[in-house]
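Every protein chain of the complex appears in place save one, which is left out.
Chains here go by letter, A, B and C, matching the order in which they are written, and residues are numbered from 1 within each.
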Amino acid sequence: MASATIQPVRVTRSALWRMRLELFWRGLKTNWALFSENPIGLIGLGIILFFGLLAILHPILMHTVWSPNIYDPVSGFDMQVPISPSPPSLRHLLGTDPLGRDVLSQLMYSTRYEFGLGILSAVITVVIATTVGAFSAYYGGIIDMFFMRLADLVIMVPLIPILIVLAAFNPVGMIELGVVIGLLSGFGGTTIVIKSQGLAVKVKPYIEAARIAGGGDFHIIFSHMVPNLMPLSLLYMMFVVTGAIFSEAVLSFFGLTQIKMSWGLMINTTQVFGYLLRFDTWYLLIPASLAITLLCAAFYFVGRALDEVVNPRLRQR
Amino acid sequence: MWRYLGKRIFQMLITLLLFQAATYFLLDAQPGDIADLLTSNPKIPPSQRQVLRHELGLDKPFTTRLVAYIENFYRGDLGVSFNQYPRPVMDIILERLPRTLVLFLTANILAFWTGFVSGKILAWHRGGFIEYSSTIVGVTLYTVFTPWFALMMIWLFSVYLGWLPPGKFLDPVKWISAPAGITANKVFIGMIWAATAVLIITFIGFIISNYLPPKTRPAVRLGSFLVPAVLVLFNWWTSAAGPYAWDILRHLILPVLTVTLIAYGGTMLLTRTSMLETLREDYILTARAKGLPEKVIRDKHAARNALLPVWTSLVFALGASMSGGIITESIFSWPGIGLTLLNSALIGDIPLAMGALTMVGIITLISHLVVDVGYAFLDPRIRY
Amino acid sequence: MTNNGVLVDIKHLSKLFPMGAGMFQRSKVFVHAVSDVSLRIRQGESVGLVGESGCGKTTTGKLLTRLLDPTAGSIDFQTKDGPVDIATLRGKAMKRFRRRVQMIFQDPYESLNPRLTINDTVAEPLNVQGIGSLVEREDRVVQLLESVGLTPAHSFLFRYPHELSGGQRQRVAIARALVVNPNFVVADEPTSMLDVSVRTSVMQLMGKLADEFNVTYLYITHDIAVARYMSDRLAVMYLGKIVELGDTEEVLHHPLHPYTKALLSAVPVPDPLHKRNPVVIKGQVSKPVNPLPRCRFYERCPLADKFCETHDHPPLEDHGSGHYVACYHV
Partner (left out) sequence: MSMTDNILEVKNLTMHYKTRKGPVYAVDDVSFVVRRGESIGLVGESGCGKTSIALSLMKLLPDNAEIKAGEIHINGVDIVPLSERALRDIRWKQISMVFQAAMNSLNPVYTVEDQIKEAMHYHLPRMSDEEMNSKIDNLFRMAGLDPAMKSQYPHQYSGGMRQRAVVAMALSCDPNIVIADEPTTALDVIVQDGLLKKMRELQRQLNMSMIYISHDIAVIAEVSERVGVMYAGKMVEFSTTVNIFHHPMHPYTMALMSAFPSIVGEKTELVVLPGEPPDLLDPPPGCRFHPRCPYATSICKEKEPEFREYEEGHFVACWHPGGEQA
């Protein structure tokens, strides 16, 4: 054994987590530096933050400036507005819908649930896809075959038609929808992508090094494979959020959900009352449609920018 | 190759079988029995109810019914629609399938071709205003809320400009006076055959032109398209069904355009990314070292290889386009499989909904197969 | 040490890889990656395993570290309680084995997990095997980093592999291999990805650590010039077989097997005035897929005749002072 002439500086236990926190922070900073070079990613993040602000602002407004009787997104009604729908005014910045409810309040109220839905389904997808992908890639054989055939089955029918049928015959709210979308994309396309990346990770020499170090299967999967699959999962998380918000909006637009208020439902209300193709009542159709488009695009933008952080091959010098 | 194809088709059938079992199970486990729905449907006369119950075998156990259902499916029998009783589901689906296929195929082929060509050119001219604006257009088309986009198309082309009808398959007022022999489906199928014939002749012309000297190529290619096209147009012009075909065609344009644009964004963006990656390859450097003209490097070397990942991603793109197609069909009241699925789901017509869903699944499965087999032709490294 | 100081005794080791086997069908076609290899590695010596790509040298390394299980034959590893066949190790015994045998990989960019810090990478064997307390582990990691010349060690502890140069990464990989104090290290082309100036220092470091830590090396490489400096004995492999084995200088100066002769005459020499012998063999290495029962070198051998064609692959025979050759014409 080497003679330890140099007195090593010990990093004690308490300092260790501080070190790790610092490392994490440093990693975050370098990744942010890469991310922030991408204007498209920044625009996406800006839009997400803007909608986040709307979501937070709604309960505050309801408790302060907006009287619940008038501004409640579901049951509100303004006596002072003679005809509904009414165009934008100072009292109702985006006008009122055919039932006399405030459009802006509906828009802001829904934002929170759209975020919740997106995050719920994305988290479910990522947890399933990463675990299943890592296990399938690592073990191969019968486990792999089972999950890959399952994935084939899941991607056999596109998301919207299967959701239409499911929603038509079952009462579906935001949470159910989030879970179903999460499960479908978790066991479907996302798993296939993560698994193929997992196969590339599996043959890296550091996996063999870990085995020679004495690491068992679970050690290798959770300390080596999953951390290297995480960035890709994160990227797909963004696309799942987009997919979830879009699907909810489509289903609500067709009137297939049990949701009280959402952007899709706002457009559905517009359609039910026959204001869809009228340009004078633009405030019924455009704000909600634009919100869906913008938020979906924002998550897509962030995903694209993350792609450049995650995949150095795409990086421009 | 044939062995691979056989294996794939066998796999497809297994997947289809599992899928049918899954959907049957899902719909069977609904709260509210099929029988309830059936008996509460006022369109079905009471005397028929017991017969129907027996016919549908609703008293038998689940597995027996599932096996019977799948057996009947392969005999071409999908049961009877509740809502349009006593019309068989297969009949309805066969009537509507061509309408969806025309929409789906035309739109996707157009979108793939235009998306690939424009994405390739965009990647070649990096930076500047054109790249930014076209990226924005691409992303907008890719992420836009489809129903809204369809509505805007209707608003622009039929409400504001008044050029095209806002929806539906045909104009009923015009068709009331149609001669006895002319029915919508007959005319439509005739149109499909005519278009297919033109396409096949053009395709053969293109292949033949590749063996001719370069100078005569454009003339042969143009001719092989124009001659059959003019002949077909002339034939319809003189035929009594001509005006009716024109009516269907006018109704077709807007939905096709909408689905095309929706599918275009994704292909364009993906081609651009794929091209940018291909351009980093060593063989592109080699091609430049060889002193080849830019256009040859772009089209022959870069784009040909960039095509491979774009083609593979079609598996997902076609799924998305199918979803977009269903939405578009319902907004335009285009009576295809998508609208059938939505309407039957909304009114609880379970046999029809299942039939339509199965059909959507089969279309997707076949497109996956086409993508896989096409890939084998595109990539010489793959030989089954 | 008993058993004449033999640390690893490889007996009739074979590894076959099936080709084109599906889920439900058993393959009839096998790649004979390693076939009937016997080799004794003595305590404290360094054996070089050389050959062209696809000759089975990496597979041999993986068998020795039990990344792969052999198809046939045994690998007896000397422990306190006498020799143990490593293929039979399970559970606790397997973990103990992992402390005694380690491996250094070829590519320093791929053999370190990009998401782990240097500290985590070097401490990994200690962590997964639960050796020592947290503080002891850290001391050990620091000590090892100092030993491989990454000083000051604590400035490297919390860095990521991408912040290090190729030479530094390979030093980290060496530190990780030596952290559990192994007796036997399989080094699979550890310097082939490094630049000349860095390569020499890593080679020298490995030599120094072999004495310091009392390690026995199996040095796998395609570069015979490097093997000359890293090994006491040299084993030349061709298509899964050892064709020549002997003292390094002896093999280099008096090669007996026609393949070894060809290989040595193909190695470029950094001296423009040196005239090499022409290479006499033709063709190129193919895969040993279901090889015919005759000398593996038959198709390319300038000495091949009827006898070679009709007889099985020649056995590895001693031609004096531990110089073994597998050829009928020596």
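Observations, loosely collected:
Criterion: a contact is a pair of C-beta atoms (placed from the backbone, for glycine too) under 8 Å apart; a residue touches a chain by one contact, two chains touch by 3 or more.
In this text, all values refer to a predicted model and were calculated from it rather than measured experimentally.
Among B:L5, B:V117, B:A287 or B:L369, only B:A287 touches the chain that is left out of the view.
Only one of C:V29, C:A93 or C:V267 touches the absent chain when the whole complex is considered: C:V267. Annotation: of C:L68, C:L89, C:L134 or C:M203, C:M203 touches the absent chain (contact as defined above).
Residues of chain C in contact with the chain left out of this view: 52-53, 165, 167-168, 195-201, 203-204, 222, 224-226, 228-229, 249, 252, 262-274, 279, 281, 284-285. Listed here are the chain B residues that touch the chain not shown: 281-283, 285-294, 296, 300-301, 304-305, 378-381.
Keep this in mind: only the chains that are shown with their structure count from here on.
Listed by label, the chains touching chain B and chain C alike are A. With centres computed from CA atoms alone, A is the chain lying nearest the middle of all the protein shown. Mean C-alpha position of chain A lies 48 Å from that of chain C. If each chain is reduced to the centroid of its CA atoms, chain A and chain B end up 28 Å from each other. Residue positions of chain B touching 2 or more other chains: none. If you check the complex, the residues on chain A that touch chain B are 40, 149, 152-153, 155-162, 164-170, 189, 242, 246, 249-250, 253-256, 267, 276-277, 279, 285, 289, 292-293, 296-297, 300-301, 313-314. Residues of chain B that touch chain A in their complex: 11, 15-16, 18-19, 22-23, 26-27, 30-31, 135, 139-140, 142-148, 151, 154-155, 159, 166, 273, 276-277, 280, 315-316, 319-320, 322-323, 326-327, 330, 338, 341-342, 345-346, 348, 350, 353-354, 357, 360-361, 364-365. Residue ranges of chain A in contact with chain C, taken from their complex: 1-2, 4, 6, 8-13, 16, 19, 22-23, 145, 204-206, 208-216, 219, 223-224, 227-228.
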